[in-house]
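The complex appears here minus one protein chain, its other protein chains still in place.
The first chain written gets the first letter, and so on, giving A and B; residue counts start at 1 in each chain.
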Amino acid sequence: MSSRLRNRPGLIKRLNFSANVALYSGIAIISTLALLAIAAPLISHYDPTGQDLENTLLSPNIHHLLGTDQLGRDVMTRLLYGARIDLAIGVIAVFLPFVIGTTLGLISGWRGGWFDAILMRIVDTTIAFPFYVLAIALVFVVGAGPKAIILAISLVGWVAYCRIIRAAVLVAKELDYVHAAKLSGLPTRRILRRHVLPNVISQAIIFSMSDIVLSILAIVSLGYLGLGVPIPTAEWGSMIQEGQAYILQQWWIPTIPGVMVVITGFGLSLVGDGLVKRLNK
Amino acid sequence: MKASKKSRRAVALAAVVIGSLVGSILPASASNSAPKGDLVLVRNQDFATFNPDLAQNDSIFIQQQIYEPLYMISQDGKTVSPWLAKSATEASDNLTWTIKLRTDIKFSDGTPMTSADVKFSLDIATKGDGWGFLNSAIDNITTPDASTVVIKTKTPWAPLLSDLACFSNSILPNNYGGKSAADFFKAPIGTGPFKLDHWTPGTEIKMVANPNYWQPGKPYLNSVTWKYVADDNTRALMLQSGQADINEFPPATSVAQIKKTSGLSVQAFPAAASEYIAMNESTPALADVHVRRALSYAFDRRSVIKVVLAGLGTPSNSILAPNVGFYDPKSPGVQYDLKAAAAELAKSKFAKGLKLEYLATSGSVEDNAMSSILQASLKKIGVTLTINTQEPKVKRATQKAMNYQLTSTGWTMDISDPDELLTFALDPLNGGTHSFYTNYNNPAVVAAVRAGQANSDPAARQKSYSLAQKLVANEAMMIFAYNAPYIYAWRSNITGFQVTPTLSYHMEDVKKG
Partner (left out) sequence: MNFLFYTGKRFLQVIPALFGISVAVFLLVHAIPGDPADVILGQTSTPARAKVIHHMLGIDRPVFVQYFSFLGHLFHGSLGTSFYNNDSVTTLIAGRLSATLFLMVGGILLALLISLPLAILAASKEGALRDQAVRVVPIIGLGMPQVWIGIELILLLGLKVHLFPVSGFGDTFLQHLRSSFLPALSIAIGLSPILIRSLRAAMLEILEADFVLTAKAKGIGKSRVMISHVVRNAVIASVTVLGVNIAYLVGSTVIVERVFAIPATGSLMIDAISKRDYPIVQGVTIFFAVVVVVVNLLADLIHASLDPRVAL
């Protein structure tokens, strides 16, 4: 085990892609979804918010592969454009928590002491605070849209990274070569950056895969509650909300956006699992 | 042979006897619907308070099954007639009103209603922080005898009887019947057709018939239960299955479907309610009357009504809704005409490259439709409209702070008299709202509103109010958008259910089955 940690090949080399079914298939799924989202205007000529009140609630047909919703909008188009919103915000929303949480966890795990004690109390506070109160308040203050969602997710999302990194740092602190680095008088920043961080960052990266899933779930929930991107922009959560009324006759309208989220989650979980196998060999 | 025949007959007889005995004690097959005489109404608002001073739409019309006022609004919404009062005479000084009370009124605990109860109720209403302003013209109230009340006003006040018909002026027992206000509002007593059975906040409120009710033979129902069900679909399902008898405010888009369903009735009651688009004259362009007229010409009211209300509504031509007293059908509010819009714009100083902002309510399908339809029309005459959204209360705060350019707003009449609305909307000094937060100020209009307030003569009032309506329509004080009805659906075995333009209904007239 220690030999694995003694030689520090670069992070990039460690992610060397040899056969790994889970990792590859996950990446394939995610890339396909991203491609579909980006290429939405090329795939469909419909306007995602364009109403056609003569042709509402149509079943899937040759003109509308997934039918139309209650305002005559093409469901497939809205699904593709919705992918843009959910995927993009899902990824962006994870970035700040990753950076902030990792930094704080690094410092907290390394230093301990009063900094750690206070930070852990803040962590406890953040965990117990009801997420929706925060999200709603932010939406009211900042206005509905991606800004409020990202802010809400960031304010609570950093906690998980902080705890993961902190726990990993506590373990890494005890390693021989880290001790050696400390004793040799290297500056703390250098130790953290060159010796500790590469060890622990993989945990954060693995977690970020499932965190993106959690982000997308949060966006979809907020969209369902009417707190996401404002109507009539297409987004999977608001599509589910608007479609709930038609669940009996046109069951696909609220069902398919949910399926898209599941597929996205599936792909990301595969990538996460693959990374776990790869990085914890 | 004989014995077996006898025994067979005996067995048959026994079977019949036992069968009918059993049949009579077995409970009747449980039906889904509430038992006859018990009515269930489902709505998307929760009852909040028994205090008339703090009542809003979620509580007013339920309170009115327990409390009653001296005067009652008519079914067409334009006049009031005596209810707990018998008559009223205005003295020649125009400041003294003598009101004779009915002598056969009892509270639900059996105590007779007297002038002391009336004086008490009106006095606390006047002091109220919520609706007290309606009684601001009242100077004092005296009670020469048990069935007479004399009201003195500070200035001649034509809307008095209409104000007395307002729910806020309902008659409560003198001194809250000896209880504290807080205790009284937990177990209220009134003269109305029903009394409180139980109230579970967040779920339902139930009332049962008042045996001491003054109208003989009424109410016909044993009880009425108002259930709070936020979801439109759930309410529709409850009505269909019989779990509910009346559904309040099914979406306009479902009306056609309900009409086709057997066993259900639906009606769009004319409402004394208006939707407007307010224009803030703090914005230089909107201070120009030609710009405002252009915007009003450019608004396609009929398309909005079609999209939002499934066609169930009427374009507005006046600041007053058609079911309000002194509404003038000849009020010259402009209608959709893009050519005229362009012509008006050309007359203004902002003919080229005008950019405006519309503040919409986020999550509102209606506002979304209104704003996007207006946006599309304005584009055709060279005006760019950007749409921002805010949550309803935030939007309200922004509107009050006058930080907007265009925004949707509206009004539902609380009384039959136009005075309340017109003062709020057109009299900056007395209304206290900067003319509905638009900064509109026309002294001729203010004078007309105040004249209508002072002179009780209906013909004179009509003249004043017609003038006011004409001026504000010509100057496009706001874009008068549309008037939407109040939609109710009920099961066909319910009769006698009618809703006035102010949203009130008389449950004592309703029969089930």
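We adopt the following convention: a residue touches a chain if its C-beta (ideal position, glycine included) is under 8 Å from a C-beta of that chain, and two chains touch if they have at least 3 such contacts.
Just so we're clear, the structure is a prediction, and the values are computed from it rather than from any experiment.
> Give the residue, chosen from B:Ser81, B:Thr103, B:Thr142 or B:Thr203, that touches the chain omitted from the document.
B:Thr203
> To test your reading of the contact rule: which positions on chain B touch the chain that is missing from view?
Looking at chain B, the ones touching the missing chain are residues 46, 48-49, 51, 54, 56-57, 129-131, 133, 182, 185, 200-203, 228-231, 233-234, 237-238, 391-394, 396-398, 400, 410-412, 414, 420, 424, 431-433.
> Extract the touching residues of chain A with respect to the undisplayed chain.
Listed in rising order, the touching residues are 120-122, 124-125, 127-134, 136-137, 140-141, 210, 213, 216-217, 220-221, 224-225, 237, 240-241, 244, 247-248, 251, 254-255, 257-258, 261-266, 268-270, 273.
Just so it is clear, only the chains that are shown with their structure count from here on.
> Help me check something: in the complex, which residues belonging to chain A touch chain B?
Residues of chain A touching chain B: 53, 139-140, 143-144, 226, 230-232, 244-245.
> Inside the complex, what are the residues of chain B that reach chain A?
Residues 232-233, 307, 362-363, 365, 368, 388-391, 393-394 of chain B touch chain A in their complex.
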